[in-house]
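One protein chain omitted, others in place.
Think of it as A and B in the order they're written, each chain with its own count starting at 1.
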Amino acid sequence: MSRYRYLLKKSVWALLTILFVLVLNFFLFRILPGDPARALVRDPRMKAEAQEMLRVRFGLDKPVINCFETLTPLKLGDCRVNPLDTQFFIYIKNLFQGELGVSYKTNRPVADILGERLWNTILLIGAGQILSIVVGIAFGVFAAWKARTAIDYGALITGLVAWSLPTFWLGIILLFWGSAQGFPIGGKATPGTSTYPLLFQIGDVARHMFLPTLTYIIVFMGEYMLVMRSSLLDVLAEDYILTAKAKGLSALQILKDHAMKNAMLPIVTLIAINLGFTVAGAVQIEAVFSWPGLGGAIFEAVESRDYPLLQGTFLLIAVSVIIANLLADLTYSYLDPRVQEE
Amino acid sequence: MAIQELELKPAVPASPLTGFWNVFRKNRMAVAGLAMLIVIVIAAVFADALAPYNPRSYAGIQASDIYQPPSAQHWFGTDDAGKDVFSSFIYGARNSLIVGFFAAFISIFIGGTFGVIAGFYGGRIENFLMRLTDTMLVIPDLPLIVIFVALTEPSLWNIILVIGLLGWTTTARIVRSQTLAVKSRKFVLRARAIGAGNWHIIVHHILPLVMPILVVNAILVISLAILSESTLAFLGLSDPLAISWGQMLNFAFGRGAMSVGAWWALVAPGFGIVWVVLALTLLGNGLEQVLNPRLEAHHLMPGKPTVQKEAGEAPSSQSPFARTPVVLDVQNLSVEYVNEGRPPARAVENVSFQLHEGEMMGLVGESGCGKTTLMMAVNRLLPSAGQIVGGKVLFNGVDLAAASDEQLADIRWSGISIIFQGAMNALNPVRTVGDQIAEAIRKHLPVESEAALEARVTELLELVGISAEHKDHYPHQYSGGMRQRAMIAMALSCSPQVVIADEPTTALDVMIQAQILELLDDLRRKLGLAVIFVTHDLGVVAEMCDTVLVMYGGVTAEYASVDTIYNSPRHPYTQELLKAFPDLSNPEKRLSSIPGYPPKLDALPAGCRFAPRCPLAFDRCKTELPRLHELGDGHIASCHLVENKYPRA
Partner (left out) sequence: MKFKTTLVALLTVLSLALSACGALGQAQPVTLRIGWAGSPDTLNPGAAVLTEAYTIFTLVYDTMYQLQLDGTFKLSLAESVNVSDDGLVYTYKIRDGVKFHDGQPLTAEDVVFSYLLYQNTEGYPWMGDYTYYFEKIEATPNNEVVITLSEPIPNIDAQLVFLYVLPKHIWENEDPVEFENFTAIGSGPFKMVEYKPNEFVHLAKNEDYFGGAPKVDEVIFQTFESQDALVQAIKTGQVDMITEMPNTAVETLKQDPNVEVVTGAPFAPSVTDIIFNQVLPENCPPDDGLCTGHPALLDRNVRLALSHATDKQKIIDVVLLGYGTPGITLIPDGLGIWFNSSLKDYEYDIAKANQILDDAGYKDVNGDGIRETPDGSRSLTFRINWPSDSIDSPRLAELLSEMWGQVGVKLEAQALDPDTLTSVCCPAFDFDIIIWGWGSDPDPNLLLSVMTTDEIPTGSSETGYSNPQYDELYRQQASELNLEKRRQLVWKMQEIVFNDVVYIIPYYSQNVQAYRKDRFTGFILDKPKVELSDVTSLIRVEPVR
């Protein structure tokens, strides 16, 4: 019973956060300077009619919302307009129909672009996260177990240095190292191989993933390691570990059956919170290795000031992170039976 | 658990600041971080004097100067515009640090304010602020930064503002929880009681205690801000004319450094970022350890091997209880705590006792007298700093002090089990109680089937009065009394010969205490257990125990049968303890507590350890440690007065 209430509470909260993001997303982009239709191309030959066409197409001819014609510059407007005929409600309505607007630069529906790229990012972030978590936790456990030994200090310093590395910088360094080793340095697969045997394609993608994933692991492993180490140190100082030792359990049994599960709890939270930062990492890694994912989309959108694409990407990522946080909360509630009582 | 109280706390410092410095400089991580930081701060502050070239001047630069490798003229080579990388590196330190410090200042200010307000006022304000924090925390900030930067012009101050405005969430969370913790402390409640205003309390009572954690957090926020700035510069969103390390990298990437193999143009600024972030992280982590000393010792650290430093006196040949065979024979046991940089501390010295089948021995003394250390030493469960430095622990003839890990693992629980203070934290919160009991059985006894194991667990729980339906519940679903019973059930699960009950009823209410004790006594008689009962409740000892060992300052004060102890105590400490204990036969008697505290184990008095508090002490007591005097029938007392004819009190 209490668990359901907990889940319900968390889900409602996630939903509210998503709504907040939706509203924020809309207004942030209306405050931006410059008429999007003008910024589209810097070409004098674009006729006034064509510009007007674009404004209508992007719904920019309507008032932003009741009482406000535009926000930048601030222009008040009629408050009695039909709310359904304002940019805000058109935006909400479009969202519910899965429409995220049309990319200024490529003229394609943003939803299509994101749809193509989402899976690439999930592939890269997924592999990177899983591996960095596994490596980070393994090192962290070992460091905590062997606390105050050379192994511990070595692991600690390695973790701190890894944490201090700027992602894009490491990416570039690895790009040059990797290209000398014969690894592909751009894209997700060798172009023109989509008709080759499946096994070849899998190997090909794996080869292309190697460098970005390696960058990802090094950058994120450090933090997981540090958190796991400190969390496990806390747990190992707990009384129930002494109980377990008094019961005659071996060190490995204690680690496995008593310490790990408890020490993992902060990691679960960290993984969820980290997803937000992961995006920043992914942008840099995808930009360096020309990986066709959402991070790359942000990078390109920034470069060409393609606001609809940026807006859509932001929305998709924010919602994914919120949902991931919700999932982490749920996982937490299964891992830690005490949560239900709160 | 009481054993942690024995870990040595740092001595009280002369002044807070010198004291802080003394602890700080022992932390190698923090010192290294500080040194690294100072180097870079000096470079930043004195950039004008240190930089060999003006990083903005193009005077004399030709196409052939571009991307030249390090040389005598240019230590770090030249960049994409033919300028000296070393000079830009030094000036870059300045801007990177400016961004880091100012952005962190904004974040800390916002986060600190929100955290203190939320923690202090609670209620709706807290709810709102924390919801806001949680929301901001999940929103990926890079796209937001991009949008904000597009809104404004790309200048260093805008970057600072944006990073600062988006980086406060973790600070708010940390400060809130610290404020919550501080808020309920006594002096805050007292200040509130005498009518101090909220603002006064926040400024004078809360902030000083939140500040240390805020400083640690600030240092980490600074390093994050520096990393953020470099990322923004890499994405081309920072001010290209403000020389920062991120900007240097931006130019190097954007203008083909790698293509020409000019690694120096990339390595130098990258190295700068790693250097300063690492410095801050080391300093932050080190400071945290200094300000919030966490015991980095844990229960899985390998213990120190037993050494025999000195032979103690020959133990008594007699025992106050000799009706049954001996199961546990502790001879001249001494234990030291060895902490780096400090002299070893004697926690237990030359203690001997014998435990027989079915005997219940009371182990009494104030907190910090070595009771728990003695018990942990018996089972070799001392923390890694603890070491047996003399004596033997014979269990059925096996010397546990010298036993191998494998031998110990077998004897633990199946031979000697411990009832920890279950009301505290001795049960693993994420595993069911039944599971934790079953685990012990599985480890030590042959298990025929899962069903049999389940049945045995149920039987054990029922033995201590817990119905089977609670078997699959978690510890937090139990009441304090139930947890203690469960602990007993667990201690009995492998049919041990000796059970050590370590203050099993502290923190429980009187009714439950009585029930638990009755249960324990009952089980002992039913199962013929030998029990060591650690307590400071002399009433319970009188009622239940056969023998009593009184400890003070790590040594045996007195050891005798329960009758002897209560009727003719010979040691002044025992006598004082009994005065502090209500006598049912003489309710008129005034209760008196012993003034003062037991000695610190690393600052033991030269003579008798009780001398400073002893009402009967004389000169000899201050210089000479009394021997253990045998007084017949296994009665032992360590007091100089026993040598003379000591008058009965």
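The rule we apply is simple: contacts are C-beta pairs under 8 Å (C-beta built on N, C-alpha and C of every residue); 3 or more make two chains touch, one makes a residue touch a chain.
Values in this document were obtained by computation on a predicted structure and should not be read as measured data.
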- Item | Candidate in contact with the missing chain, chosen from A:13, A:89 or A:176 | A:176
- Item | Residue among B:28, B:56, B:190 or B:525 touching the omitted chain | B:56
- Among A:59, A:77 or A:187, single out the residue that touches the unshown chain. A:187
- Consider the whole complex, including the chain that is not shown, and state which of B:70, B:122, B:154 or B:344 touches that chain. B:154
- Note on the structure: Residues on subunit B facing the left-out chain by the touch rule are 56-59, 61-63, 66-67, 80-82, 149-150, 153-155, 236-237, 239-241, 250-251, 253-262
- Item | Residues of subunit A (touch criterion as defined above) contacting the omitted chain | 32-35, 38-47, 49-50, 53-54, 57, 105-108, 113, 116, 135, 139, 142, 151, 154-155, 158, 172, 175-176, 179-188, 191-192, 194, 196, 199-200, 202-204, 206-207, 210, 214, 286-290, 292, 296, 299-300, 303, 305
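Criterion: only the chains that are shown with their structure count from here on.
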- Message: Help me check something: in the complex, which residues belonging to subunit A touch subunit B?
- Response: 13, 17, 20-21, 24, 28-29, 31-33, 144-145, 147-148, 160-161, 163-169, 172-173, 176, 233-234, 236-251, 253-255, 257-259, 261-262, 273, 275-277, 279-280, 283-284, 287, 298-299, 302-303, 305, 310, 313-314, 317-318, 321-322, 325, 335-338, 341
- Can you name the residues of subunit B that touch subunit A in the complex? 1, 3, 131, 134-135, 137-144, 146-147, 150-151, 223, 227, 230-231, 234-237, 246, 249, 253, 258, 266, 270, 273-274, 277-278, 281-282, 285, 294-301, 379, 381, 408-414, 417-418, 420-421, 424-431, 439-440, 443-444, 474, 476-477, 490
